[in-house]
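For this view, one protein chain was removed and the others were kept in their places.
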Amino acid sequence: MKKSLVALALLGAFSGAHAQSSVIIYGTLDAGFAKTTNTTPGVSSPTTIGKRDNNKLGFRGTEDLGNGLKALFHLEIRLEPDTGTIEGVTRPLFQGQSRVGLQGNFGTVRLGRGLTALQESTTAYEPWSGLPNVAGFQTDLQVGGYRTATPGSGSDPLGPAGNSGNRFSNAVFYNSPVYRGFQLNWTWGTRENNGLATFIQGRNPTYPGTAPGFNAQYPVGRQGGAYPYSVSATFTEPSSAPRYSVMLANERNATEVSLWSVAGYVRPMPALKLMATYNKQDLDNVTPVSALGRMSEINSWVLGMNYTMGPGKLLLGYGQKHPEMVLKTKQASIGYEYNLSPRTYVYLDLSNKKLPAAVTSTVTTTQNHYSMGIHHNF
Amino acid sequence: MKKSLVALALLGAFSGAHAQSSVIIYGTLDAGFAKTTNTTPGVSSPTTIGKRDNNKLGFRGTEDLGNGLKALFHLEIRLEPDTGTIEGVTRPLFQGQSRVGLQGNFGTVRLGRGLTALQESTTAYEPWSGLPNVAGFQTDLQVGGYRTATPGSGSDPLGPAGNSGNRFSNAVFYNSPVYRGFQLNWTWGTRENNGLATFIQGRNPTYPGTAPGFNAQYPVGRQGGAYPYSVSATFTEPSSAPRYSVMLANERNATEVSLWSVAGYVRPMPALKLMATYNKQDLDNVTPVSALGRMSEINSWVLGMNYTMGPGKLLLGYGQKHPEMVLKTKQASIGYEYNLSPRTYVYLDLSNKKLPAAVTSTVTTTQNHYSMGIHHNF
Partner (left out) sequence: MKKSLVALALLGAFSGAHAQSSVIIYGTLDAGFAKTTNTTPGVSSPTTIGKRDNNKLGFRGTEDLGNGLKALFHLEIRLEPDTGTIEGVTRPLFQGQSRVGLQGNFGTVRLGRGLTALQESTTAYEPWSGLPNVAGFQTDLQVGGYRTATPGSGSDPLGPAGNSGNRFSNAVFYNSPVYRGFQLNWTWGTRENNGLATFIQGRNPTYPGTAPGFNAQYPVGRQGGAYPYSVSATFTEPSSAPRYSVMLANERNATEVSLWSVAGYVRPMPALKLMATYNKQDLDNVTPVSALGRMSEINSWVLGMNYTMGPGKLLLGYGQKHPEMVLKTKQASIGYEYNLSPRTYVYLDLSNKKLPAAVTSTVTTTQNHYSMGIHHNF
């Protein structure tokens, strides 16, 4: 995600200007044709204008405070390019992030809302670089099924309905300096339940059977059972073209669901990047006993490859997710990007995904997906 | 609509900047006093702060990809200046447009959401240049009553309730290069029904009598009956001050309602522009049989004049709309703009409109309108 540089300060030309300032406008627009079969079993989506990446319009800036200290902020609007609405129609305006903080020798500390340490760190080990499209692995397999579509799961289970599952609201974000290749990232959230009366319904109460199977209930307004946190530690070869990197990460959300993730990549030659991730989600605190028994754990792994060929890049990935007692999900994807410039490319993605037809189903359904389009950073 | 130039790239001053970039912030703020009598028969609106033009805040940019190729994007927020909300309170944030694409020798191809070819081309032949105000003719007579206020009609009949009637979502937009004065513009949309459960209701089911009079039903989620398209061909005298121009355009929406439009202008002298449009809307596919019979066609025409006098411009227009079996709508308008600069003017509009008191009414009601205010482009 190259952020382009846009705006620049003028000194003194307007009253009220006290010091040099800068706001950088950046963003991504990505639109293309897309089609997925069996989005519900037996029903395919029409060919439509879809997206591969999140579309965004962001504003950010830094201020030099002297002595190596900086103030910095990010405000990032998300949108749907095909209809012009904000992302998901009901998500926050600044769905991408809204953070302000300080940067210095101690690292970076920010307050507000953004990706958690784990969710942000995993993207370096995913073959689609964390792009949230159907062919990519980030939003499901790369995080062991840890997302809001599963009640109680995901980074923000007590957020408004329809929110994204990989951010903390009401949080403190810390990134350490990189020391000999090591970096520590840590996110801490409050127990506030941001579900709003008009948006949220309690997640667990929608499950059948309330009493015996449950460990916790989080109706509207009830605070989380624990302070959520997310931590990732990475080691990347200290080099301008690192040949390897590893990550260990753990996150626990406000409903006490936790996720462990280990990941790594190697570059046997400069054009080739090989990636692997293994994840384990512990859902014991929120899952009821179903007809099949209790699904208290989900394991998943993803293997990936990127191969650069001149202006082109080939993406390959394969992964599996295995929730206890439930059929496996298996996904294979291939993608190709052709760079028209450092900030614009066209792409083609193909994907095949086998998944249970319903949560406790004993039959699988197969989704084929294609998308082709243009991706433009500004 | 002159777009002013605002922001500019600095090379290398910030980390993360890979290449020269530019985002142009542009927009329009227009506010004034307005009053319309008989907005419902017998009831006049209060004098209030209204607008003559759409108010917008836009972000756009282009990137030179070499070999005459460019990437380009537009993101355009619409707003209500009197209350600070987004346009119409419930419309998409980027109601103006959200598009990304490529430009080259082949013309311009964009994906996303924006004005259709027909709706965009007609503005050059309308005396208020397509401004959507009460005195103007664009949103009703200039397009033969083709708009969402009529169920099934307009460019986006399957969009969310309250949306604008002159845009395609989920669309591909093509503009040819101008060749010896000729240009072809073509918009193609998918059959996706963007009505959202919380916003939309099926249009036709709200009509009395469901069975015999209808050809089609489009409840929530049902795809359109046809791929919508819009095409316009224009010929404008190849000159920096063209003396004449003609247009032929056709659009068919997702509910198979179609609109034909022919238009032209001449400038007998540089200060004088004379305009005419004739439109025919075919509603046969969606209109029921009313007490009066079936209204399957609407014809309309508009005559207009612009006369420039130093910093001032006089606008005149007269038009009629004649839906089959229904009373005619007749509108006469006069306007005056006084330019304070190339991007700021003050205006006064007066308008008289006679229209049926209700859809199948045999009596007309008369609406008088005035507005005066300031229009500022940035």
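Order of writing sets the chain letters: A and B. Residues in each chain are counted from 1.
The rule is simple: a residue touches a chain if its C-beta (ideal position, glycine included) is under 8 Å from a C-beta of that chain, and two chains touch if they have at least 3 such contacts.
Model, not experiment: these values are computed from the prediction.
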Next item on the list: Specify the residue from the set B:Leu57, B:Val262, B:Ala276 or B:Leu350 that touches the hidden chain.
Entry: B:Leu57
Next item on the list: Would you write out the residues of chain B that touch the absent chain, in ascending order?
Entry: 2-8, 22, 24-25, 27, 29-32, 46-49, 55, 57, 62, 77, 79-86, 89, 93, 340-344, 373-374, 376, 378
Next item on the list: Name every residue on chain A in touch with the hidden partner chain.
Entry: 6-11, 13-14, 16-19, 21-23, 25, 59, 61, 63, 65-66, 69, 71, 73, 75, 92-102, 111-113, 159, 169-172, 190-192, 194, 196, 223
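Just so we're on the same page, only the chains that are shown with their structure count from here on.
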Item checked: CA centroid of chain A to CA centroid of chain B, Å -> 38
